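For this depiction, one protein chain was excluded, whereas all remaining protein chains were kept in their positions.
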Amino acid sequence: MDINNRGDEQLELLKVSNLEVHFAARQGFLSSLLNKQPKQVRAVDGLDFSIRKGEILCLAGESGSGKTTTGKAILRLVEPTGGEVCFKGEDVIAFNRQRLRRFRQEAQIIFQDPYESLNPRQTVFSTVAEPLEVNRICKNNEQIEERVIEALTDAGLSNPQELFLRYPHELSGGQRQRLAIAGALVVKPDFIMADEPVSMLDLSIRAGILKLMVDLRDQKGISYLFITHDLSLAWLVSDRIAIMYLGKIVELGSADTVIRQPLHPYTRALVSVIPVLKRVMPSDKKLLQGETPDPVNIPTGCRFHPRCPEAQSRCREEEPLYREVMPGHYGACHFI
Amino acid sequence: GCPAPVAVEDERHTLRVGAVDELEGLNPHLVWSMLGYEVMLLNYNMLITWDEELNPAPALAKSWSVDEEGTLWTFNLEEGVLWHDGTPFTAEDVKFTFEYIRDNELGYFLDPVAGMEEITAVDEHTLTIKTDQPLAWMPGIIVPILPKHIWAEIDPEYAGTDFANENPVGTGPFQVVEFVRGQYVRLEANENYFRGAPGIDEVIFIQFANADLMVEALKKGDIDVAVEVPGASLKALEEAADPNIVTLDADSPSFSQLGFNVWVDDAESEGNPLLLDRNIRVAIEHAMNRQEIIAVAHDGFGTPGSTLIPPFHDFWHFNPGAELRAYDPAKAAEILEGAGYTLGNDGIRVSPAGEPLSFDLIARSESVESQQAATLIKDMLAEVGIEITVTVIDEGTLTDRLPEGDFDMFLWGWFTEVDPTSILRVKTTAELMSWNETFYSNPVYDELHLRQQRTMDREERQQLVHEMQRIIYEDVPYIIYSNDPELMAYRTDRFEGWVRNPPGGPVIYQVSGSIRTYEELRPLER
Amino acid sequence: MNMRLYLLSKFSQAVVTIFIVLIINFFLFRVMPGDPVRVLIRSPRISAETLARLRERFGLDESLLTQFWVYLRDLFTLDLGSSFNYRQPVLDVILERVPATLLLVGTATLLSIVLGISLGVLLAWKRGTRIDVGGLALSLILYAMPTFWVGIIMLMVFAVYWNIFPLWGMGVPGAIYQTFWAELLSRLHHLFLPVLTFTLILVGEYALIMRSSLLEVLHEDYMLTARAKGVSATELLRRHALPNALLPMVTLIAINLGFIIGGAIQIETVFSWPGLGRLMFSALTDRDYPVLQGLFLFITICVILANLGADIIYRYIDPRVKA
Amino acid sequence: MSLLEVENLTTYYKLKEGYVRACENVNLKLEKGEALGLVGESASGKTTAALSLVKLLPDNAEVRAGKISIEGRDISRAMEDELRRIRWKEIAIIFQGAMNALNPVRRVGDQIVEALRIHEKMPEKEACLRTAELFEQVEIDPDRVREYPHEFSGGMRQRVMIAMAVACNPKIVIGDEPTTALDVMVQAQVLQLLEKLRRELQMGMILITHDLSVVGETCDRVAVMYAGRIVETGPTEKVFENPAHPYTRALIAAFPNIEGKRYLAQSIPGNPPNLLNPPAGCRFHERCSQIIGPCSEKDPTAVEVSTGHMASCHLLGRL
Partner (left out) sequence: MPSSVYSKDNLRLLKKNLRSFWDIYRQNTMGLIGLCILCFFTLLAFLGPRLVDVTTYVVDGVTQTMHPPVSGYWLGTDNLGRDILAGVVIGTQVSLLVGVAAATISMTIGTVIGIVAGFYGKLADKLLMRFTDVFLVIPWLPLVLAMAALLGPSLGNIIFVIGITSWAGTARIIRSQTLSVKERPYVERARAIGSSGTHIMLRHILPNVFPLIYANTILVAAIAILSETTLSFLGMGDPTRISWGMMLHYAYEMGAVISRAWWWLLPPGICVVLVVLGFTFIGFALDEVLNPKLRRRDR
């Protein structure tokens, strides 16, 4: 199956501008008294991107770069400290409780670990039926059952009734992740945030799940924010890729261009270490030194400069602008 | 087995007394336990003490006399008496003591001195006391005489609350020299004791957490005498028949009673108003088998009781004779039936108004005996259709609840003094909310009580006292179900000279303060 | 967080806890039945004026809040009031009893920690074997036995049937010993049964905790690493397993102090040991509220301080704790 | 004579329900200076095989059969004492998840010193110097020897583990998923370091992983495990370019290759078998798309596809 760029240019489902999530660094009561200025974890530090209807946008980056936090902030599972999130033209941040409840049906979430994201003491049926019950979507039990069966079938689980009374631990890994997807599908969402949905699964099962997600996009027009640290995976499923580094997007563009013609030195380094099934000359790998720094002490200037092989003195002082370098291709570096 | 390593015996002759009380302190105004009183008696003297017939006998007062009206008393004091610190004892000390207590309302000793109008130290060894009215119990002023030169310095308020009196100076045969709280108190003989130095060198009172341990210690010879021995242990001791151990089932002026709440003020009393009906109280008495209670709850020690003054004081004791309401459940049922209390379906009688004869009976958590007695009484009363719920509370709480009238019935007891006044006073109206816990009130009785206090003629007074007891027996605020002995045991292999005062009484912890045994004990030559 | 800050915050936590205890302590004893003044005087023959005067003197006529304030103020001057029973400052009464309890509790705790840890290590090391099963059963049985009951049985067997140990007390009352050795011998003789009982009671729990703690550690990956490194069995235990397994014991021992006090009350009662436990018991039966209140506070503060100490030690010995 | 030769290694775990056949008839060969990759999905028995080599198995494991020889010396019957000497000195292991593989309450330096003192009988001082040297070799500031594991990041800890593994110049290093759970960048750094050390020290290395690419990039030869058995072995290039076993083929097909086309492969249907009760015959047959008669009846034998490239599949026997 070939995957082409998708997504209706006009229909912007979700627009994020200058999103910021800062956490107060964990601190005892006393030390917060003593230090006037509480330290901040700048987990997400000014993001701009949008997701079109029926599009898969991939958020990639190293551990701790703020991918999950971004996803949660969009769904208001953590409160953003700044910026805007527009969903279908409405300001998510300003939603009141009722609207938020409705929004929770329109936007759903799938997690990384299918073992952890399912309540071990809930049967398959009640896992899937729960959103319907909580939001009182269905009139009667028969309707609930219908919807549950529909969702499970959509998620690629045949013979759903047989599974109704099973517990997650009685399912295989793949089935479990499908169950999690069914739990999201049951409310017929327009948008799903998928946080590393396959990274815990074996290679042989992965493809099936990914395919299911893509199919759902095709058939139901669901948009995804797909979070992963695996660039080859990102390339495989997404329409566009955004690369994050320390709470900021450093590059964003269509999947092919980002992988094939990366602009940002960070992206280039990442792409160079994407595993392939053959021996690679060590010199071809642009290994970066060290690991992503702690978002409490973000370096001044370009936040990537301490690890950047091409850093200049300007990078140390001046923060590069995030701009459209080529049509549809954004980047934040002084030298692109 | 191998014997416990006992401390190396030095040359001293030490009398070891076992007790289960905890010694609360050494300040005479604050002691309240038997042990505390005993220690005080050894450390201090009173003006008089009691002889074998329980008549006043000289102590610090050699002799005394009274004027015609019976209101001016003259005491001639012993000469050459020294306080433990060597200061001479004078009439000023006595005057000071009485005034100090009277003017500052200090504790237990207030009663005997409250009626003293004027106290005069005529000379060093003569004292006169003027009372506001003739007092029949005089000269029995059982108040320890304190050294003025020490107590004058002490703020009376402090003396009545906090003063520890760590180094008590008295005139007694012994003086406290070491007091280890919760463990023991050691008294050393007073070589200068005015009645002659004691025959032993020291007395140690050892406090046991548990009476059985004390008995065991007596058996092992770790102590020489044990007081307040539980009945069962005494029985066991008797059976073991150790030739060196004497067990005493000693006469004692104490009794156990069942008290009723007879407070007529309906608004205030929280007791069951049915108990105001004398018929019920009488029926209850008929339904109680005193013999069995004594046999079971008191291990067979004691005699069935009747009136307020126990037969121990046989001169004052009133015997109801044929009027005694003996155990007779049939009669009890008959009385209840006659008073209109008919048997309900559940076996519980109900009043004509339909109220069940169902009462609370309070036993004390400190006294297993009272709990057992309560259980027995409950069963006995069930026989005649009276339902009893036994509750058990501690004495402190009971003390608080009684003056509030928050009870139906309770079990407790009294230890009566030599003179009948104080136990008789307990049932007077003036003592409501205080000692008079049953709220019994009878103007005739009150009047008699005043009269007997003023009646100096013994025979005449006896009549009055008997009449008072008869009235109480008639009105049944109390059912006195047993007269209780004092159980103790002592060893005869180390000391001789144990004195029982009176002859059927105990050897130590003697009635109203005789300390003859301590004065007369001599070590046995081995 | 640095050490000083950590200490400060732990300390402030302890202070807050102590304050709450103070509040509980104050109000619990205010609602106890009985008029304190009546208990104090014990003679009903006392005029209303005198009663009122005493109330005033003890501040009982004031509002509860004022009384609480006065109570706090007095505490700061270490004034815990005066015992109804002994007419002595409560602090003196308590301090008088501390050495006896310390001797008993200290000896037993030390012994039981050493024995419990050793037993726990043995059981964990021999897990699954007959020794383990037997030891486990023994520990559980020890854990399940009522403290006082063990004491009673000990007394009956050793002091009554065999008569080789004294029945009661901490020494022969009023005895004057000729030599130091005679005294020591007598003290040890008296100490033996209570300490044995106490140790038995405590050892089971320590052994259980040590065993499970060690078993957990033995299953950790770093133990596999150490084995892969060729570390010998004893070294493995000594250098890798024990330091990790002992960590939770520190906290446990501190937390257990409250339980130990409970044990002390029972053991001191059974063996007539003149310590804090017996003091508490007799204060309870005599309703000596100032003493009870003082004891309560004293013991609680000791436990809180011990916990604080454990926290600090824990922080010191466990490099991971970052507060 | 190979550096390491494993024949017919069979290890079961005993459970109340029966035996988990975690590792059956495993044959491996490792030459001096060679890197062998052992790949397979989770629960395919990789760790079991590795731990069986040095007898570091859990208590409920039973080594049923197998001969293990190092440079011709049979160690399968070695006693605990001898094994202790062999461990680390001859075969060192780097475990998965270094956070838990380092003792949290001991300084990292001390943990290396310990190994040196046991095996090299080095005096304390010398061992410390050597530790600092090792730290430099794995590109960590030698001043950090006195720190505790929690003060290191994941990648650093893995480096410490590596330093510890090579401390005694072992002949063989086994890396059990040494880079799983690390970021791609750090993973690449660590792999490069391992590669460098292996060359410098001429060690034989067994790299256990479920990530095909790791093997592709670093190993000379590869062994593919499925459900407790080795289904295919051979030189890496040969196996990857020309997989002989249907499982290997499916696995490689599922691998997203950015150099190829954007294409979502079919996943292998079904689930790996339960090793408590594995299917008869070829263990893969229930999920295989090309089964023939004997697949469900007979265990396939290894067939040499080309030189040094073996696979166990009935289909191959047919050819």
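The letters A, B, C and D name the chains in turn, as written, and every chain counts its residues from 1.
The definition used in the following text is that a residue touches a chain if its C-beta (ideal position, glycine included) is under 8 Å from a C-beta of that chain, and two chains touch if they have at least 3 such contacts.
All values reported here derive from a predicted model rather than from experimental measurement.
For the unseen chain, which displayed partners does it touch in the full complex?
A, B, C
Please pick, from A:Gln108, A:Ser204, A:Ser223 or A:Ser238, the residue that touches the omitted chain in the full complex.
A:Gln108
Give the residue, chosen from C:Leu64, C:Ile131 or C:Met156, that touches the chain omitted from the document.
C:Met156
If I consider the whole complex, including the chain that's not displayed, which of C:Phe11, C:Phe26 or C:Tyr314 touches that chain?
Of the listed residues, the one touching the omitted chain is C:Tyr314.
Which parts of subunit B are in contact with the chain that was left out?
Residues in contact with the chain left out: 210-213, 215-216, 230, 232-233, 236, 292, 295-296, 363, 365, 368, 371-372, 375-376, 390-394, 397.
Where does subunit C touch the missing chain, residue by residue?
13, 16-17, 20-21, 24, 28-29, 31-33, 140-141, 143-149, 152-153, 155-156, 160-161, 212, 216, 248, 251-252, 255, 257-259, 261-262, 265-266, 269-270, 280-281, 284-285, 287, 292, 295-296, 299-300, 303-304, 307, 314, 321
Spell out the interface residues on subunit A facing the chain that's missing from view.
Output for subunit A: 72, 75, 77, 100-101, 104-105, 107-109, 111-113, 116-123, 125, 129-131, 134-135, 141-142, 145, 161, 164-165, 180, 183, 187.
In the analysis below, only the chains that are shown with their structure count from here on.
I'd like to verify one number: the distance from the centre of subunit B to the centre of subunit C, where each centre is the average of its C-alpha atoms, in whole angstrom.
40
Please compute the C-alpha centroid of subunit A, do the same for subunit B, then give the distance between them in whole Å.
88
Note the residues in subunit D that touch 2 or more other chains, in rising order.
Where subunit D is concerned, no single residue meets two or more other chains.
Can you list the subunit B residues in contact with two or more other chains?
none
How about subunit C: which of its residues touch subunit B in the complex?
Subunit C residues touching subunit B: 33-35, 38-47, 50, 53-54, 57, 82, 85-88, 93, 96-97, 160, 162-170, 172-178, 182, 185-186, 189, 269, 272, 274, 278-279, 282, 285-287.
Subunit C touches which residues of subunit D in the complex?
Residues in contact with subunit C: 54, 56, 59, 84-89, 92-93, 95, 97, 100-106, 114-115, 118-119, 148, 150, 161, 164.
Along subunit A, where are the residues that touch subunit D in the complex?
Subunit A reaches subunit D through residues 1-3, 62-63, 172-174, 202-211, 214, 229-233, 235-237, 255-256, 259, 269-271, 273-280, 282, 285, 287-288, 291-292.
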